[in-house]
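A protein chain is absent from this complex, but the other protein chains hold their places.
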Amino acid sequence: MSQVALTARRAGRRFLSSLPALLGVLVFTFLLMRVLPGDPAVFFASGPTAGKEEIETIRKQMGLDKPMPEQLGRYLVDVAQGNLGRSLTTGQPVSADLKERLPASLELTFAALFIALLSAVPLGIAAALRPGSVVDHGVRLLCALGVCVPTFVSGLLLIYVFYYLLGYAPDPTGRVDIFTSLPPRATGFLLIDFALAGDFEGWRAAASQLVLPAFTMALFVVAPLARITRAAMLSSLGSDFVRTARSIGLSRWRIIVVYALRNAILPVLTITGIVFSTMLGANVLVEKVFSWPGVASYALDALLASDYAPVQGFVLLMAFIFVLVNLVIDILYGIADPRISVE
Amino acid sequence: MSTATLRHAAFVLRGNPLTAIAAFATGLLVLVALFGPVLVPYDPIASDVAHALEAPSAAHWAGTDQLGRDVFSRLVVAARLDLAIAASAVVLSFALGAVIGSICGYAGGRLDRAVGRFVDVLMAFPLFVLAMAMVAALGNRVENIVIATAIINLPFYIRFARAEVNVRRSAGWVEAARACGDSHLSVVLRFLLPNILPAMAVQISLNLGWAILNAAGLSFIGLGVKPPTPEWGIMVAEGARFISTGKWWLVAFPGLALMLCVLCFNLLGDGLRDILDPRMRT
Amino acid sequence: QSRAETLRYVTGAVVNTLDPTMPGSTREAFAVSLSTYDRLVSFGRKQLNGKWVFDLDTVRGELAESYDVSPDGLKITFHLRKDAKFQDGTPVTAEDVKWSLDRAVTANSLAKAQLLTGSLTSPDQFKVIDPYTFEVTLPKPDKLALPNLATVYPVIFNSKVAKAHATADDPWAQNWLKENTAGSGAFVIETFKPAEQVILKRNDAWNRGPANSQAAFKRLIVQTVPEASTRANLVERGDADIVIDLQPTDAAALEAKGKLKVISTPQYNAISFISFNNKIPPFDNVNVRKAIAYALPYDDMFKAALFGRGFPLYGATWTDGKAPSGGFPIPQPVKLDLAKAKEYLAAAGMPDGFSTTFSFNVGQANVAEPMAALLKESLAKIGIKVEIQKLPDAQMSTLINEKKLPFFTENIVAWLPSMDYFYRNFYIGNIRWNYSSLDNPQITEIAQAARFEQDKAKYEAMGRELNTLNFEIMPQIPIWQASQDAVMAPSIEGYTYQFHRQVDYRDLSRK
């Protein structure tokens, strides 16, 4: 179908047009990291007898002895070849680390987004159906409550209550109970891998491990999602075409779902994209609190250690995902809204 | 503000008790920020190790911290700094973002695309990590926390202002202003900017809360305001370390203050949206 | 294996390599290497105040069955155990020992600098006598030569396996060994996720435990849990078996609850300092340094920041102003005395005080931050205005290395905590660990001489002289030795405080 071709072409064009932004991110991060006053070589040469020589060794290893423009040039060439450098914190190539850890972050983010959407959209709709009512105010208060606690506090509290006091939740130490044997890695997403392996015991272990951190993260994004859903629903419920739908005698549910909601989904989709990217980058604290072996906490440690390569790699990855998510949202938008593909 | 706007605001507030409460609480908060330091019972940074980690009592309403400092006094005194951080960060990003965004939205074309690219670069950054990196690079002084928070907010303001101006730029009154002899720049600054202000007020209000949380997050990983200055974020971050030992007051009270403050801003933002929503006006 | 046969250890730090000599390897990596590799010798242990600690003075065989030192102290001969096998089943021979020690002194690694302190510098010093006899030659008799071989670096590799993975660029197989082991240790790596977790299983063939036994646990989990309070929760709920890096407050609380076993050992090879850069005014003035030394609220700091968990190094009385002992460190005769502090300040020509910044790093914030707040408050009373600066760890170490921080707090650790070792490594030369940038010819001379002093009494006298001198110059203020709080399930036994301040998993067993 030409619709598909059109969408593909638009997506391709958008992707190409975002490449300069990626390059910008790359260079900017590189420079930002060099501005950091910490010298990674000194930090990692922390052995009890570390001397000048050891520091120099590490510096040479990292290529820090070269002039800055040359370092940048080398870095760009390396990145173009898919080499993101080596992390001093883990001693592994950054790309390997990221590959290992990204599924963890993604799984968490998806789960959180899922929980958030599942609660935000119905809440938003409920509020929009009766604007100004008790329900509306209740939803508003509920959402505002969610965003007003820093994630690290809500995370620690949840752990305290559900793990320490009640013992309902498994120990908050990563993606799966340490005594559960891992499934063969197919996708890196434990829920999927366990399911593929047919290990439902394991699946449950992984899922229960996921609940608290995902919930902590979701709490924070329910508000913007619900807010947008409400606004979009209000505006589509008040629109002319909904009036038309009423005038031809469609049932109330059909009007709400097929006419109002389908149209209201569009702005929600846009926000979901933004929320997803910000969550992925901003769940540093949640990952820290829950010992989640994701990319954000990885970058945080590296940042505090002035370990350049992982931070640069992480930022590049995030930017790339950002572009990708935008692309996906764009395509979805194109599918959901036929008006887009013209213009 | 015209009287009609005030009247309209009063009307919305009456139908919207949450916003009214939030507005009242925000006012209270501002008062605390202004006069708190002269009202508190104790010196917020004077230690008293003999009375460290005492639970709330009549002498110390919110208990004492690790150094025996009065938590309540610290909370009250912190209000000023926290509000100042939030306000200045938001004002900074708003001022920059609104001007840049309006100009782009009005001018369109190449400039718009170029700035759009720049905004894309910023947006593509994992923002919290960017803030961390900036604070780490510039040093964790209050100014730098403000700057970092402002910069990570900037793209949203630019986009918002751009979109708002874009829908207005072909309005009759914009062309009329041109016909009356205004230059493009003056149209942007004197006509469009004031007109998008109300819409941006909502964004500002929501962002105020977010800025405070952001500062708290930075504190949590050790990049916050310098000790021993009282600041809610730091107090929560430090208190969080005591959750497991049952010293609940150390995290509960600052957390509550933070929560209340952010809650107020959020509810206020929601309310503002209603006040400013033209559809609510008849 | 059952849960009881598994040891789960949680830590805030990370393991980043399996080769402990890799530049940049973390402390947790050392701990893992203790279980995966054997060394020629290891330290014994002794009881101190009812707690097991390592004993620097007993060096016992590990892969070596025994060793002899020649009368002139220049030759050490090791007789290897004949029943020792690498994890691939091949026997451990003198060839392997030679290759491993050659690597230690040749390759660019952490081992090189460490072994230097024991006069071990060249492959020429290592000789294979026969497959089970190995000889080390020293240029001068050196007390630290043997202890150095018991540190974490001179691990014995399976040279055949390692060589098979060596390349022209990497003759010592450093890249391969980073992620793989070729040792003879008590445990075998099962999974290694850098910065996340390491799971090890018992090497049943290993017999270097007490009475030639195996390790007690069948399985060992070393897991990174960044949040300190979560670690406390884990061990309290019995999900983790042992943890050593809790916050002082959590350790105190858990001890008070009495459900768990808490073994607090002052880290007596480590010292926390309030340091000045003696080259940056006004700290180049000894009276300023002394003024500060008398203006610190030691007791409050010890109580509020450390919850009293450690060994204070202040508040002593030296009768005639001379150090009573030649050991290091010893409690200093300082205490909070603002009148005296003011006098010193006046003597320094700054009766009205001055302004300065005091730095500490983020990683130590939970102790350093309350300490800094108290310090600031107290110094303000004698007119010194302090601004507190909290630095990310990498920045702090860079600034210290560049000698740019005027006033800060830091810790040091000595693996081989003899008096001269401390003075030589922490008070001499333009090196990072010389926090005070001290350059005192007298201290330098005595410390260097003490290194090779074999006479115990003379050595003690030298120590006393150094300590006295050190107190007079006051280059920095030792404040305490913080405790290592090992919190463990009541069933865990055998915990020993080790020189590397990590848990030697081989020590532990379950009742």
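By written order: A, B and C. Residues from 1 in each chain.
In this text, a contact is a pair of C-beta atoms (placed from the backbone, for glycine too) under 8 Å apart; a residue touches a chain by one contact, two chains touch by 3 or more.
Quick note on the criterion: contacts and distances are computed from a predicted model.
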Exercise. One chain of this complex is not shown here; going by its UniProt record, which of these names is it: "ABC transporter ATP-binding protein", "Cytochrome c oxidase subunit 1", "Nitrogenase molybdenum-iron protein alpha chain" or "Na+/H+ antiporter subunit E"?
Worked result: "ABC transporter ATP-binding protein"
Exercise. Who does the absent chain touch among those shown?
Worked result: A, B
Seminar exercise, completed: Touch with the missing chain holds, among A:83, A:187 or A:239, for A:239
For this session: Please give every residue of chain A in contact with the chain that is not shown.
Result: 239-241, 243-252, 254, 258-259, 262-263, 266, 336-339, 342
For this session: For chain B, enumerate the residues touching the unshown chain of the complex.
Result: 2, 4, 8, 11, 171-173, 175-184, 191, 194-195, 281-282
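Here, only the chains that are shown with their structure count from here on.
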For this session: Please categorise the chain-chain contact pattern as a line, ring, star, complete graph or other.
Result: complete
Exercise. For chain A, which other chain has the most distant CA centre?
Worked result: C
Exercise. Of the chains present, which has its C-alpha mean closest to the combined C-alpha mean?
Worked result: A
Exercise. Higher C-beta contact count, A-B or B-C?
Worked result: A-B
Seminar exercise, completed: In whole angstrom, the CA-centroid distance of chain A from chain C equals 40
For this session: Report the inter-chain centroid distance for chain B and chain C in whole angstrom, where each centroid is the mean of the CA atoms.
Result: 46
Seminar exercise, completed: Where chain B touches two or more other chains simultaneously, the residues are 136, 139, 221-222, 240, 243-244
For this session: Identify all positions of chain C at which a residue touches two or more other chains, and write them in rising order.
Result: 229-230, 233, 236, 362-363, 392, 395
Problem set entry | Residue numbers on chain C that touch chain B, as the complex places them | 228-230, 232-233, 236, 247, 249-250, 252-253, 297, 299-300, 303-305, 362-363, 365-366, 369-370, 372-374, 376-377, 387-390, 392, 395
Problem set entry | Residue ranges of chain C in contact with chain A within the complex | 3, 6, 8, 10, 14, 16-17, 22-25, 108, 110, 113-114, 116-117, 178-179, 193-197, 199, 221, 223-227, 229-230, 233-234, 236-237, 239-240, 362-363, 392-399, 401, 413-415, 425, 431-433
Exercise. Of all residues in chain B, which touch chain C in the complex?
Worked result: 45-47, 49, 52, 66-68, 136, 139-140, 221-223, 226-228, 238, 240-247
